Structure formats: C-alpha cells, structure tokens
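Mind having a look at this structure? Questions to follow.
Every protein chain of the complex appears in place save one, which is left out.
This part shows subunit A:
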Amino acid sequence: MGLLTSRMGTAAIVERRNLWFLLSLLLILPGILLMAWRGVTGNSLLPLSIDYTGGVQWEIRFDEPASPEAVRAILLRAGLADTTAFQVQDDRTVQLKLKAIDNQVKERLEGEIEAEIGPFDEQFFRNIGPAIGSEVSRAAGLAILVAVVGILIYITAAFRHLNHATRYGACAVFALAHDVLVTLSFISIMSLVSAWEVDALFLTAVLTVIGFSVNDTIVVFDRIRENQRRYQGEPFARIANRSLVETLQRSLATQVTALLVLVAILILGGATLQQFMATLIVGLVSGTYSSLCNATPILVAWEERRFLVKADVADPVPVPAA
C-alpha cells in the first residue's frame, strides 16, 4: 500500500477532475434514465416493496420441491390477480407477492395450497396496509432530508474557522448526493436484472452510506483544514491535492476493512441480508470514491471558479514533497 501512495503522489487528483466528473456521470446516468423511463410510463420512479406500497409478502417452504407457478395458479383462481411467485434459496421455497388479504382468505389459501401441492412451513409472512405504506414513503423522504440538513449544519459548524465554511458542507452534500444517486442507479439496474425492490432496509443502506460518505469526506477536509494552517500562501489546489494524497492510504485501508466485513456477510449471511449488503457495498465504494474524486475537486473548482480543467491553460500542480 505504501508503494501505491508514493506512485499516486505524482498524480494530481484534483487536476484530473474532468475524468472523475465524466466517470460519475456514467455511473449515475443509467439510474436517472431508468427512473425517468419508469416515470414516463406511469410507474413509481423506483420499484417499491410492500414496505411503501402495502400488500403481502409470503414465503413458504414445502417439504418437497414445488413450482412457484403452481402456487400462483391457486392464488389467481382465488381472484388475486396481481400475484407474483418466484423461487428463493432452494427449489422448495416459494415467495409470493400479492395485495393485502385478511385472515380468513389467508387460512383458506393455506388449506388449498396444502391440499393441492403438499405440506409446507411458513418461513415469513408480512401483511401491511396501503395507508401505512404511503405514510412510510413520505417519512423516508423526510428522514433523508433531515439527515442531509443535519450533516450540512454540522460540517459548516466544524469548519467554521475556515474561509467559505459553507462550501465544505455543500461539497460534502454534493458527494453524498452522488452516492445516493449511485445506489439508486444500482437498485434500478438490479430491479431489471433480478427484480430487486426498494424496501425499508434500502433506506437504511442509503442513510448509512450518507453517514460513511461524509465520514470519508471529513477526513480529507480535516487534512485540508490542517494543511491550510501549515502551508500558508500555497495555492489552494495544491493544498487540497496534498491533503488527498496524504489521506489516501487511510481511505483505502478503511475501505478494505469495511469491505472485508460486508463481503463476508454478503456471501455467508443468507438471502435475507443479501440485497442490503450489496447496496451498502456499492454505496460505500462510491462514498470513498466521491470523497476523493468529487467532493475535493468540486471544492477546488469552486475556489478557482472554473469547473472543468482546460488542457491548454492547466498549470500542473507541483508535486508535494514526499
């Protein structure tokens, strides 16, 4: 890792921001396009789970292998038109999604399924009313907003002694907005690939990513705060770049340890947590990337009052003394 840092020392991260901004755009764009497409075709922007829409999620494991289609046929016959059924974990376990039902209907369905297909165990049953679902959606939006505003205020306060303290907060928020968009992009793609849905745990993942992304950004900004005192008179871009390079090893080491834990849960932790973990992993990687390649370059761009770097006028940032 030491080798890595010394090589990166020659690379001026903030001067390559055109590349980083383009890369971010490419990561975010699929999600935005997919959401726009869903919006135009009259769907909700994201595929929402019953946590937000209300309905039933029901997972049963038969004693013998059973086909999801056979179970679905029984429910369709009972007039539950919007039912989907698919296999999860093994060929004995079937997950069903349908609109909210009451107890009598459920008991009757259980009887019919057992009679026609065979005995089963109920693994999981969730029945949530539509009203509370839409209330949860509103609160989820509010939760993200409150978290973002709280963090913005906190960073502005923590960096209040620097010039343009609000810019630090704003840049941290840009970076976390980037990470939220990347996770949205990820879930949009995964909803096409393997029918993933946005559930309560997705919101949890997003808010965790927000917390961690800001954490990474703060480590870099903290170093800028310190280096500004130490290297007074140096151009801001150079101080920012120096700070990035100095904190790079820590950012990568932290990233690796968090990933070690998360990947272990993703692979070994079972199906219940898989979607949550995958979202967290994508979000955390994006969080570290955006702190290095978005938050700080945007801060520099703001200070220099030029967003993109033009090749012909770019004066290379001198390499900081190692």
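Just so it is clear, a contact is a pair of C-beta atoms (placed from the backbone, for glycine too) under 8 Å apart; a residue touches a chain by one contact, two chains touch by 3 or more; residues count from 1.
One rule holds for everything that comes next: contacts and distances are computed from a predicted model.
Of the names listed as "Integral membrane protein", "Deoxyribose-phosphate aldolase", "ABC transporter ATP-binding protein" or "Protein translocase subunit SecD", the one that matches the UniProt record for the absent chain is "Protein translocase subunit SecD". Contact with the omitted chain, checked across A:Phe86, A:Tyr154, A:Phe174 or A:Trp302, is made by A:Tyr154. Touching the chain that is not shown, out of A:Ala81, A:Val193 or A:Leu268: A:Leu268 (per the contact rule at the top). When the whole complex is considered, the residue among A:Arg126, A:His164 or A:Arg306 that touches the unshown chain is A:Arg126.
For the chain missing from the display, the contacting residue among A:Val146, A:Ala195 or A:Leu308 is A:Val146, taking the whole complex into account. Taking the complete complex into account, A:Asn215 is the one of A:Asn18, A:Gln87, A:Asn215 or A:Gln228 that touches the chain left out. When the full complex is taken into account, the listed residue touching the unshown chain is A:Val256, out of A:Leu25, A:Ala115, A:Ala195 or A:Val256. Contact residues of subunit A toward the unshown chain are 1, 51, 59, 61, 103, 106-107, 121-129, 131-132, 135-136, 139-140, 143, 146-147, 150-151, 154-155, 158, 200-201, 203-204, 207-208, 210-212, 214-216, 218-219, 222-223, 225-226, 246-247, 249-250, 253-254, 256-258, 260-265, 267-270, 272-273, 276-277, 280.
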